[in-house]
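The structure that follows is given in the form of structure tokens.
Note that one protein chain of the assembly has been removed; the remaining protein chains are unaltered in position.
The block that comes next holds chain A.
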Amino acid sequence: MAQPTMDRIDARAKVTGAAKYASDHNLPAMVYGHMVTSTIGNGRIVSMDLSAARAAGGVIEIYTPGNRPAFRGTLPPPLAPVFAEARHPLADSEIHYYGQIVAMVVAETIEQARDAAALIKVTYTALPPKSSFEDAKQNPADPPVTGLPLGQPIKKPQDVDIETALAASQVRVEETYDIPPRHHNMMEPHAAVAAWQNGKLTIYSGTQGPAAHALELATVLGVQPADVHVISPYVGGAFGGKAFTWAPALLAAAAALALARPVKVVTSREQLFTVTGHRAASSQTFGLGTHRDGRLNAIKHHTTSQSIVEDPGYRTTPKYYLAPNVDIRLMVTPDMNLPTATIMRAPGDEAGSFALESAMDELAVRLGMDPIELRMKNYLESTLIEAKPYSSKHLDACYRVGAERFGWSRRSTQPAAVTDGDWQVGLGMSTAILDSGRASTTVRVTFRPNGTATVGCATSDAGTGMWTIMAMTGARALEVPVDRIRPALGDSGLPVAGNNDIYGAVGSAATSTVTPAILVAAKEAIGKLVEHATTAAGSPLVGAGDVRYDGGRLVGAGTSVGFGELLTLTRTAEVGAQGTSAPLDESHAYASYAAHFCEVRVNRWTGDPRLGRFTTVVDAGAILNAKTARNQITGGVLFGLAAAMFEEGKVEGATGRISNANLADYLLPVNADTTEIDVHFLDHPDTRLSPTGARGIGELGTVGAAAAFANAVYNATGKRIRTLPITPDKLLA
């Protein structure tokens, strides 16, 4: 079946510069806030000399711990206090991490605010910071109990003695895998333009969940959620970093209220590393024990991380392979003098899949078995712990089709056996599994007299293709050409279904959540339209008995009228309805799958590892727009490969300073680092998940990509690198 495909409808605005992101809003009488951050990692502020800054031209106000903006409440539970910074900006004089906000200067212009900020002199009492994860992981603690499943031990059977089970296994692997901190580094740093009028806040602030952002702002500012209007039609990248509310938006809103003028706050790239969240470092030990034929007997997965946010055990291990003895545990290193840990694309899944899929590769080497055969020997048809059947799983076909497309059979089973001039060439593979699901959400569909229909939901499009998916699904549900659909998103005034859907575009679930609700809302709206056609004054179908909706027209009594014409005749501005999708069928488990295949070339003299080829075969249910889905997968794969090749937030242990907090020193892949990634979609619609059959894809490419790279590096060189990123120094050592 040919997959539908369409150019993104927001592309024109994005290639012409017309798309307005948060900081692109310039309001009359607007002033600029510039944050000042701490230059120690632990201790307290003794004094602040603001005299030079106050005397500088254009300065209006300087907020400090001694002159705090008004915050009246705390971030609403259960998620935000765990995944975002619960402490208010400028709450007190205590310094918890290097780069913490200690002041914000507000001035008439951006230059005045920035340069006055540089004139502030802060005197600190500094204490040695607890900033080294390498040190802290030696003495981890039990995770806090939060009510969330993260951090809770998982055992099978309940009284498992994993060390005994491992010892009883005929073949064993036990290794530790380390991943440094990573930073989202979306191209658009967090920014907000806030303005108050009559006690109501309008704020332009990029977010993945406009309704959650409005609720969080309202709760902290102490106003009603209905009095906060978040506008965020375009988001310059998010990756989990804009799922929750961070200091720049809070400070902009509070300052705008106090000064009675619109305030723009734009985070600098360096500040972004510390005043917003990041992916915490993790250290994972995997013990795998098998029978001689490759069947797993025992899986031990023990992780240490800064907080429960990144729980690779919970997120990864119960979804991959069958084994009778399982022990999964997370330990944490609390109270570190480091910036806040939050979710980042495939939280837990990315780290967990790197460790598990590396360990499986090591096990395959030890068994002398093909890595795909080992995975098929332990194939999971239902979830490992609850034994809940998977709705639709074609991972076996992903392996088969991927191996064929990639030429897996040409792989040398001996490592370091293939060379091409100065380059050692190796092939590796991995599995990607990502839980899928959906929230029950509400969509509004509205017919208008100009012949268009609006499809609206308070979700978000940070580059995912949601604008286009909503238009395409609306067109399908209303049986009209897609150019007659006007999607609406990125606005907290649009509908959501309540508590289980306020977070918008997170967990790769926006498409699976929103599209079935569009079908329900369209049906409701058509019902209202038919009723209108038979009752409204001016309609040619008043009193007709058997009026039906057909392809944008109302048909009955031997006549027909387009909905635009109908509403024009009845002088009605709009007819529409809200519809809420049915709850998820909990009898099955849902996940998306992919098999990744990677070729790596390592220079034998410099140790430089380069990406050669990459193929991924994806089983993610129905693909609703092949063009944007492909981009999501290729971008997702690159996000995961970046962890393998480049990314590392470098924390100086002695100071807690992130020494590479800029885009020249924190390496991201550039165009010349990459290659064409071959993507193939299997396209088996998951109709048990929803009527549209679409599962999640946004994070899927990221999962497992680093392991495919690392396994290819091993195949190329015979060197097993268990600490990311895989840099030349590690390959030359």
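Note that contacts are C-beta pairs under 8 Å (C-beta built on N, C-alpha and C of every residue); 3 or more make two chains touch, one makes a residue touch a chain; residues count from 1.
Simple rule for what comes next: contacts and distances are computed from a predicted model.
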Name under which UniProt lists the unshown chain, selected from "CopC domain-containing protein", "5-oxoprolinase subunit PxpB", "Catalase-related peroxidase" or "(2Fe-2S)-binding protein": "(2Fe-2S)-binding protein"
Hidden-chain contact residue, picked from the options A:3, A:67 or A:268: A:268
Hidden-chain contact residue, picked from the options A:66, A:415, A:669 or A:718: A:669
Residue of A:429, A:638, A:658 or A:721 in touch with the missing chain, whole complex considered: A:638
Contact footprint on chain A, counting only the chain that is left out: 7-8, 10-21, 23-24, 26, 56-58, 109-112, 115, 184-189, 234-239, 266, 268-269, 462-465, 627-628, 630-632, 634-639, 662-664, 668-677
